[in-house]
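Data first, discussion second: the structure below is written as structure tokens.
All protein chains but one are shown in place.
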Amino acid sequence: MLDKLVNRLGTNFVRITVLFLVLVGIILFFSSQIDNYLNARLFNRISISVAIIALIAVGQAMVVLTRNIDLSLGSIVGCVAYFLGGILAAHPGIPPLLVPVIAMLIGACFGAINGYLVAYLKLPAIIVTLATLAIFRSVLVESSDGTSITTASLPEWLIEFARQNAFVIGDFRVRWIVVIALLVALIAHIYLTRFRAGRQFFAVGSNPDAAEFAGINVRRIVMQAFLVSGALAGLAGFIYLARFGNITVVAGLGLELKSVGAVVVGGVNIFGGSGSIIGVLLGATLIDLLDTSLVRWALVSEFWRDAVLGMLILLAVAMDTFMSRKLLMRRNKMSDAELDRSTATTAVQSTRLVADNQAKTP
Amino acid sequence: EKGLKADMVLLPKFLGILPFDQANQGAEEAHAELENTGAFLYTGPTPENSVAGQIEIMTTSASQGQAAVMLSNNAGDQIVPAANAAAKAGTKVVTWDSPIPSAEGEALFVAQVDFGEIGVVMADMAYSILGGEGEFATLSATPDAANQNAWIEAMEEALKGEKYAKLKHVDIVYGDDQSEVSYNRALALVDKHPNMGLIMSPTSVGIQAAAKAMQDEDLCDTVKVSGLGVPAEMVTYTMNGCAPEFALWDFVDLGYLTYYVSYLLATDQMKGEVGETFDAGRMGTFTVEKDPTRDAGLRVLMGPFTVYTTENVEAAAK
Amino acid sequence: MGETVQTPQQSAVHEMIGKAVLEMRGISKAFGMTQALDDFSIRLQAGTIHALVGENGAGKSTLIKTMTGIHQPDSGVLLVDGNEVAFHTTQAAQVLGVAAIYQEPMVFPDLDVAENIFINHHDRPAFVRWDETYQEAEQIVTRLGVNLDVRRSASGLTLAEQQSVEIARAISLNVRVLIMDEPSSSLSDHEVKRLFGIARALREQGVAVLYISHRLEEIFELADVVTVMRDGQHISTRVIAEVTEDGLVAEMVGRDMQGKFNRQPSVATDHVMLKVSNLARIGAFRDVSFTVQKGEIVCFSGLVGAGRTDVALALFGIAPADSGVIEIDGKTVVINGPQAAQKLGIAYVSEDRRKLGIAMAESITTNITLPVLERYCNTLGLIDKQREAADADRFRQQLNIKTADLDAEVGTLSGGNQQKVMLAKWLNTNPGLLIVDEPTRGIDIGAKAEVHRIIRDLAAQGVAVILISSDLPEVLSLADRVLVMREGQLVGEFTGEQATQESVIQMAVGTDRQGEVA
Partner (left out) sequence: MNSNNFSARILAHIMSWEGFLFTVLAVLIVVNASASPFFLTVSNQINLFQLSIEKVIVALVMTLVIINGEIDLSVASIMGLAACAFGFLFQSGVPAGGAVVLALLLGGVCGAFNAFWIAWVGIPSLVVTLATLIGFRGFARVLVEDRGITDFPEWFDTLGQQAILGPIPLSMLIFFVLIVVCYIVLQRSTFGRKLYFIGSNRDVAEYSGVDVRRIKGLVFVASGFISALAGVLFAARVGAVRGDVALGFELDIITIVLLGGVSIFGGSGSMTGTVLSILIVLNLRNGMALSNFTGHLQTGALGILLILSVMVPNIREAVARLWKSFRATPT
């Protein structure tokens, strides 16, 4: 029975269920530890603070699926938030609906730079984005010469927007920010699961050479991935600006690693080819939930938080790995050794194939 | 005496936040006023690389033979070897805003206000906002921020006083001087301490983020925000009652005074000894004294302290 | 001998079959020093199966990669329907109906079989309807006659299964030119028969098929026209009727080969090297018992997926057995990993060269010395590169590995030469028990003969050899004993003399499946 179900719904389903269980487990645990923990307020808090990281994580996921990585996201968010703030301070008159579009465009430009270098010049993504992480940030600092955007200088509607609810059910308040994030995630999810172009993201990540041989336009796909992640980072930058109002040049620092964290905890294979947006959302939520709950947990002092957080993330990933392996084995009726064999093989193969590509390029 | 030559470096904790930028303005002003024929350089590390960066700049300044380095120390005592080396190389190290805890290698410290006094002022603001009674928590920068730690300590010292008996300081959390972290920490505090009536944040980033958070969550009438902030950033929240009172000194003046002292030291017009008095342009005369807030070290006390409320904040924000 | 030899018969062929769908004129392609293709010309006609033969490294794979836009030729022209074209991407080729199945199977391990087939079908709607996809995939797979769960993910498919997926992908596109680079190399006999069925069907539909193989008997069974190439040059193109096997071989190797597959007397001693009793691993094989003597060559025959490799992997400790007893030289041993196996003098030459055999990005020399590195340490415990080089060179001559430079990456060698490097690597361990899994998969007659010679020599030196092969002629010419596996069990045993193609296949397939074979 279970086997049938698993078989029908596939690996991702397994991963997601496992993650979901872990998440529920954590919530239950903390509600036993912290009084009046499990209530609408928790939902409101988490939903809002996840919104931004979720957007970025979705973009990151698209990139990771194609067996690349985008470490420059944090800097992109910072740049967009800052420049957008500057633009709005200068021209408060810009029609509100246009602003997020502008934000996404700016973001997409940054993404395009990464995309061009990775997809067309065939440079390894991790190196390119490690570099642009630094470059974009320095562009920001130099162009800002140290001054920061202040709430006062921003149009009223923007500040208001950050706190407007799309709808309210009882104590559950759903902000527009959250709706936007969910919409984006939904679109990404449908695109990746239901459109051939989306499926090709998986193909490219799963085996780039095969994708090339099968006549898939690998370059276009990779370029798309970076454009999307850039644009989403831009959107995140817009929300960041609206939400925090005062933007210094350190804005968005470290978001890149957070997003990678959400993506891997969300069960996306870091070697590309497998994963799901739902998983990513759960991953982002899980990390954020842990972080905020630990602050509230009386037992661990402020200073213990990161130590615990790190270990919990590791445990979450480990549990995910274990359980999905076991379930997978039941699904393919493989023995442990065999599974190791096939999984290990594919993982290594993936890296090797890319390495080969590198070798072949010149 | 004006017009002497002394290359000087203004070294903030890191580039990119308003207060340091204001300090730079003040220094520029003094630089022009003193007709220093030497070069004046405003340079700092990146926030994510602050400590190593400050050490590096201190060291290179020494090898460049800079006459003086004006340091807002973010590296605690880790800067000491570099500072000592600089001093040996004949570079005067003058700290401002945040001193070298052990005072080693430091000529003197230009204190914006008396750190003990800051503690009292924060306690007082809490007292008046909470109406003399209630719980409040602190949202600080990073656990390593030397002067935030000193001020919080001073505040807790002050809180021992009779007057504040009914004030309860329930928690300290750290927002790492980043908007989003501070914002989320502030909300977490609200959830963690249902009876808390005030968030005290002795850092410009933290206080602003906390105020924004309370505003966004419509909590302003139950949880107030106070601490140390820049008027330009806080004016909205003071006017709408989220942050009725907060305090700060004038960073432009701080930069100005620091430059003056450093210039005088660098051009040997001043030795930097206890009791020595000097005249700092538009800001009047100051005296070098032993720093009571540290075991060792000299300081020049700037003061005064401005507490901003609805009355004066708008004017200051201009 | 650069250009086509125009015999009257051949032009007759063209009349008979009509104009070329795809034609190459004077194509040249070089990789650094090696001239892979040298002024090569070929015409593929609709409704013809055109065979391409040549030694390892002749340039066959390179040729088809230039046909499908993976490599761009340095010079020469490519025509489709008589119009000149240039493929800069594989899509470009696909749009014009040129598709290929490559020598190394290329599947997407993370996608399920159905998606692997349909991943790039532009004629289908952009929106994926899953049930439809699975149904159509089912149809295609059944048309191929392989039994594959189309919902199963492609990771963990055997080479053969991967191959089937690729074929399915190719034929599911409406191709006009289908190129198959050694498709049969990882298939076992009755699967090859199915493949032929498909190829013939396509021919009826007027598809031009280019078929590359090292198994000449296949060529004669299937092809209409055969082109021979050597060192990247075109040697001849003839109607199959006019060529003889020996003629082809002579043209391929540029000399005529004597005495290929004739049996040699067994050199088996009666000293039992390996004794296996009731070996079993859940999900792979059960109660496997057999012995191998020093100097004996025991062949494992059976269909792909029968479990032969798994038995080998159990003996080599990669995927140890759950139960059963293994005795080496009469001593019961536990083999829990490759190191343990090596200590016992067991060597395993994998069937999966690219994934498990040799590291493509590393040099030939280092690959050969890897398993016994410690042997090359000098007194300081550092590697003595001279000694390494010397040994590598020895193997280059012994196995005549075609390469200018032993420090070159193995990946730049042709398939066959890669195979030889892998063999060299394991011979370098001087094993007492050598397990070779599909050792001649995808290597040419000359090389094959050499490999066989090497195996015989080893046996003669008293090495016990287990040979897993899906190539029956090979089995029959080498085996002292043939063990047949089916669905994870040993179902029968022949002595080398008794064994015949028919009897072995019968047993491998099992009575229930006889229908399919005939």
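Per-chain residue numbering starts at 1, and chain names A, B and C are given in the order in which the chains are listed.
Methods note: a contact is a pair of C-beta atoms (placed from the backbone, for glycine too) under 8 Å apart; a residue touches a chain by one contact, two chains touch by 3 or more.
Note that this is a predicted model, so its numbers are computed, not measured.
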Of the chains that are displayed, which are in contact with the missing one across the whole complex? A, B, C
Candidates B:Q78, B:S128 or B:T222 - the one touching the absent chain: B:Q78
Considering the whole complex, which of C:G232, C:G357, C:G416 or C:P439 touches the chain not shown? C:G357
Which of these, A:V18, A:V99, A:L117 or A:L154, touches the one chain of the complex that we don't see? A:L117
Contacting the left-out chain in the complete assembly, out of B:L4, B:L41, B:A87 or B:L219: B:L41
Sole residue of C:G247, C:G283, C:P338 or C:G432 that reaches the chain not shown, by the stated touch rule: C:P338
Missing-chain contacts on chain A, rising order, are 117, 121-124, 126-128, 130-135, 137-142, 257, 260-261, 264, 270-271, 303-311, 313-314, 317-318, 321, 340, 343-345, 347-349, 351-352, 354-355, 358, 361-362
Interface residues of chain B toward the undisplayed chain are 14-15, 41, 43-46, 48-49, 51-53, 55-57, 59-60, 63-65, 75-82, 101-102, 142-144, 146, 149
If the hidden chain were put back, which residues of chain C would touch it? 316, 318, 338-339, 341-342, 348, 350, 355-362, 366, 370-371, 373-374, 377, 381-383, 425
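Quick note on the criterion: only the chains that are shown with their structure count from here on.
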Quick check on this structure: which chain has its C-alpha centroid closest to the centroid of all protein C-alpha atoms? A
Centroid spacing, where centroids are CA-atom means, of chain A and chain C in whole angstrom: 42
Using the average of all C-alpha atoms in each chain as its centre, how far is it in Å between chain A and chain B? 36
Chain B touches at least 2 other chains through residues none
Listed in rising order, chain A residues that touch chain C in their complex are 7-8, 10-11, 193-197, 199-200, 202-203, 205-207, 209-217, 269, 273-274, 332-335, 337-339, 341-343, 345-346, 348-349, 352, 355-356, 359
Interfacial residue positions of chain A with respect to chain B in the complex: 36, 41-42, 45, 49, 52, 137, 141, 144, 146-148, 150-152, 162-163, 240, 243-251, 253-254, 291-292, 295-296, 302-303
Chain C residues within the chain A interface of the complex: 68, 70, 89-91, 93-94, 100, 102, 106-112, 115, 118-121, 124, 126-128, 151-153, 155-156, 169, 281-284, 318-320, 355-356, 360-361, 409, 411
